[in-house]
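What follows is a single structure, written as structure tokens, with notes after it.
Excluded from the complex is one protein chain; the other protein chains are retained at their positions.
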Amino acid sequence: MTMARESFQMVSSLVRRETSMVYDEGKEYLVEARLLPLAVAAGCTVDEYCRKLSIDFAERRKALDALTINETSWFRDQGPYQAFTDTMLPALLQARSTTRRLRIWSAACSSGQEAYSIAMLLDQHLPAGWSAEILATDVSTAMLARVKTGRYSQVEMNRGMPATSLVRYFTRVGSEWEIVPKLKAMVTTRHLNLSAPYLGVPTFDLVLLRNVLIYFDKTTKADILRRMLSHVASDGYLLLGSSESTLDLPPDLAPRWRREQIGRVQAHRPTGVPAPRPSPASSLVPTGA
Amino acid sequence: MSQLAPEITDVHAIVDEVWRSFLGEAEPLLARPVPAGTPFDSAAVWSASVSVTGGWQGTVTVEVDERVAAELTRQMLGVPDTADEDVADAVGELVNMVGGNVKSLMPGPSTLSLPSVAAGRAAFASESVEVARLDALWAGQPVRVTVHTAAQ
Partner (left out) sequence: MRAMIIDDSRAMRSILRRILAGLDFETAEAGHGQEALDQMTAGPVPDLCLVDWNMPVMDGYTFISTVRRNAEWRNVTLMMVTTESEHTQIVRALAAGAHEYVIKPFTPDAIVDKLELLGLVSKGALA
């Protein structure tokens, strides 16, 4: 029982159009495994379900949520969090000593483990009298709802959560664990598609843009990194996923970001070099010309 | 029902997690409606139960078709062939995981017994009442988890 080719193509172009995520041929089994429970719930086969998607908006939301790759974990890769505590946070505490306020953005936050991992570190290391705000955004509304609820299954809790933090920051609710209100209050959620303009998004001291660029094509990646320049403070940091940090930047961007080795990770920092003089026809000229 | 019972959605979530963790995502566990009182509809069955005593008293029972039991055993032990004692061990660990997590849904402190496993349908004490039941299909074969408490 494998899904029809047309169904796969229809679904992969839907995902691409709405999220920029690329599902290559050969990923049929993955798409099918993710859609099967929805199809069963709707009382039809996967192929029938795919046809339904073109007319049923609510069902389409559900399918998109099921198809985006949400894999995440607490303190994922550890290195970035170590670097945050040891280096970035002390530097920011000096730099922001007049405002005593930190702003952090978890872009592509998935179910919120990244945002709450940072919240736990801030709870432990932010001096009294300081405040911090964490913005968590994602293209998936289902994921944003999960961040707001702040509840995690046993299996999710096992993924990288130190036992001492589990007992300190979570309470048991049914079969799940819920993050304490004090940390929930630090995190604000918002729907945001990384491949569309970022309207009303301020500047941050730290942006975590991790494990999402890998799903986009080259042009989309570059567009996002170009737009991110206006959302990272001049003395702030951008953290990419461990396989994304060595990304090749297009010529216009290369001088505008610099990589800095911090502990085991590479952070991207704005150089302050201005954008190349805009040319009205630039979008028509092939890049690298 | 006056007996203290776990929420069925929580029981479902627990069983689903056990299944996903040890059998992977390729074959989902699909819930199915089965009228109360229907005997477990499989010719060859493995059953296992654990009891909880303390702040809450009850028994958690898992019944699975023998093909499900055999596949679970193969996956857990990582071997192609399974003897009965292997199946008994794997099904015992299965009910231990489900039962331990069900225990944590209920008022404590309580202790969990070691599992008891049988080839064949589960037998329930006549003075016990069923307070939660989950029927599901895995790879087309039936799976049932029931929670009983002593009648008051």
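By written order: A and B. Residues from 1 in each chain.
Simple rule for what comes next: contacts are C-beta pairs under 8 Å (C-beta built on N, C-alpha and C of every residue); 3 or more make two chains touch, one makes a residue touch a chain.
Bear in mind the structure is a predicted one, so any value in this text is a computation, not a measurement.
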Item to check | Touch with the omitted chain, as defined above, among A:S20, A:S140, A:Q154 or A:Q266 | outcome: A:Q154
Item to check | Option from B:V11, B:M97, B:L134 or B:V147 whose C-beta touches the chain left out | outcome: B:M97
Checklist outcome for this item: For chain A, residues touching the missing partner are 73-75, 77-79, 154-155, 157-160, 162-164, 166-167, 170-172, 242
Checklist entry - Hey, which chain B residues sit against the chain that's not shown? => result 17-18, 20-22, 73, 76-78, 86, 89-90, 92-93, 96-97, 99-101, 103-104, 108-109, 111-112, 114
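By our rule, only the chains that are shown with their structure count from here on.
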Next on the checklist: Centroid of chain A to centroid of chain B, CA atoms only: how many Å?
Outcome noted: 37
Checklist outcome for this item: chain A contacts chain B in the complex at 29, 33, 36-37, 40, 153-155, 172, 174-176
Checklist entry - For chain B, which residues count as touching chain A in their complex? => result 7, 9-11, 13-14, 17, 20-21, 25-26, 28, 30, 101, 104-105
